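Missing here is one protein chain; the remaining ones are kept as they sit in the complex.
Our next item is subunit A:
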Amino acid sequence: MNGPKLPPARGPLSAGVISALTSGPPPPQVAGADPLGEDLQLALYLCYELHYRGFDGVSDEWEWDPGLLRTRRDLERLFLAALRGGVPGGDDVTGVLEELLAEPIEAVGISHHLRDDGELWQLREYVVHRSIYHLKEAEPHAWVIPRLQGRAKAALVAVEFDEFGGGRAERMHSQLFADLMDELALDTSYGAYLEVAPAEMLAVVNMMSLFGLHRRLRGALVGHFAAAEITTAPSARRMAQGLTRLGVDPLFYTEHVEADAVHEQVLRRDVIGDLLRREPGLAADVVLGVQATDWLEGRFADLVLGRWRSGRSSLLVPMSDSR
């Protein structure tokens, strides 16, 4: 039990709220949409974006519109069920993290390709995909802060402080990414590439928002964050090599080689370690966060590499060479 207990009612209004909170609404009927398809992923992305920056011409009131929140919940239920169904599960946190910590010798990932023989147009496409997340880097993870306590909270906030530039706006990781986009002559305005980002990319970011916005999924958010930090230092090294080969300033990636080597240690030791000491029952959720990250990133990599192998664009609409 983390929260305070419900107080007694003081009249019909508070009684109604308390009974809604305690007896729960009936389960909704959900339609048979493809949980990982373009339509559902974009719909969910739009719902979530209202909690970040919203949309031009869309009233801010929509963020807390009950009807829309109900729709969002229905979409989330399908998505979350697909995540649970797509991964092996279990509660062996140490085991799943150990798997991520082993560096495969001959793996074929996007960063391997971009290091060795990726072309500039492929790098630009990749940066366009990732802009969906990196222009709000570390923001979905900030939702979890009030849901943590003690050492886990302090340690996660320390990592976030680093992600947000340690107090210096020009060193925020989202700003370093915008600088990289600028160098590649890409549009750095927030959300500029939403319309060309495929479901496989949106799903990665939707997962973060899903885990971040739901207190009950705090274990999954922490598991996701740890999985991301663990896998990024080696891939950032390869990306830095690829960018250098293509004559592009690798600062965004070189910063991440060292930063994420530290973040990984803090996430595992202080955040996950302390969280599970306080709430051992969250182990299965931490595992879900780790495995779902690995699964969705794998689907994204398969899409991109598959398209590139056949000489095609990995975006919904290929880019022209300029902005």
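What we mean here is this: contacts are C-beta pairs under 8 Å (C-beta built on N, C-alpha and C of every residue); 3 or more make two chains touch, one makes a residue touch a chain; residues count from 1.
Just so we're on the same page, contacts and distances are computed from a predicted model.
Trainee: Would you mind picking the UniProt name of the chain not drawn here, from "Iron-binding zinc finger CDGSH type domain-containing protein", "SUF system NifU family Fe-S cluster assembly protein", "Nitrite reductase (NADH) small subunit" or "Carbon-monoxide dehydrogenase medium subunit"?
Mentor: UniProt lists the chain that is not shown as "Iron-binding zinc finger CDGSH type domain-containing protein".
Trainee: Among A:Glu49, A:Glu279 or A:Glu297, single out the residue that touches the unshown chain.
Mentor: Touches the omitted chain: A:Glu297.
Trainee: On subunit A, where is the contact patch with the chain that was removed from view?
Mentor: 101-112, 130, 133-134, 137-138, 158, 161-163, 166, 173, 204, 225, 227-229, 231-237, 239, 252-253, 256-266, 268, 293-295, 297-298, 301-302, 305
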